[in-house]
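The complex appears here minus one protein chain, its other protein chains still in place.
Coming up: subunit A.
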């Protein structure tokens, strides 16, 4: 692989994420090992928007948490850059309801800076900048419970952006939103990440969302999660959400759906059988 250079001057390559033979197994209550991820090899390039899709239980969230350092892989490792520069910052955007309910929007978004000991006035300036980015200026003093689902996810994104992360890791951030709000959020995320040149790893179970947003889509198989296929949507950037209605788009969604359809159905059957 040409990416194995140790040259620190190659800045772009230094910002790549390399997932090396990562496996993850959890012990079950029956004292068996449940393999969630098996032998994942993947490279995420600087400024790339990568979507992880797959049937539920394919370990896509686990893979994201491994990337974010929240879960240790059982085997393999994640290498970021050449591994010699300072540890990169991961901006994690969680699923709904990961806001701290007793903190205002302002204090939720500023949390990361506060933890690093950034002075309050500097924190506040940065917070109002990112709140503006997600179009929530003026909501700083509200509590999460006072906001709609879409607004809460904006706060979640703002909290991750406030840290000026090297990577954005997003775990089904729009899954809990209604269809209309989701579409608005998708096009805003599209615009925002293009403007900020962010590297994004985005987990979703919605194939059309992945095709709309991603430079590359990693399709994972289920139980154990393996890389089944990598799909590259051919749409140029900046992207317009209008591409949803193009034939190319719909074909691609159907193609990916046919890849995971059996597993989704199996998963549902398994749930119905209660195992």
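Methods note: a contact is a pair of C-beta atoms (placed from the backbone, for glycine too) under 8 Å apart; a residue touches a chain by one contact, two chains touch by 3 or more; residues count from 1.
What we mean here is this: contacts and distances are computed from a predicted model.
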The complex's invisible chain, by UniProt name, from "ABC transporter permease", "NADH-quinone oxidoreductase subunit K", "Glycine cleavage system H protein" or "Cytochrome b": "ABC transporter permease"
Residue, one of A:22, A:90, A:127 or A:189, that touches the chain absent here: A:90
For subunit A, residues in touch with the removed chain: 65, 68-70, 89-92, 94, 97-98, 100, 102-104, 107, 111-112, 115-116, 135-136, 138-139, 141-143, 146-148, 150-151, 154, 159, 163, 169, 181, 184, 188, 191
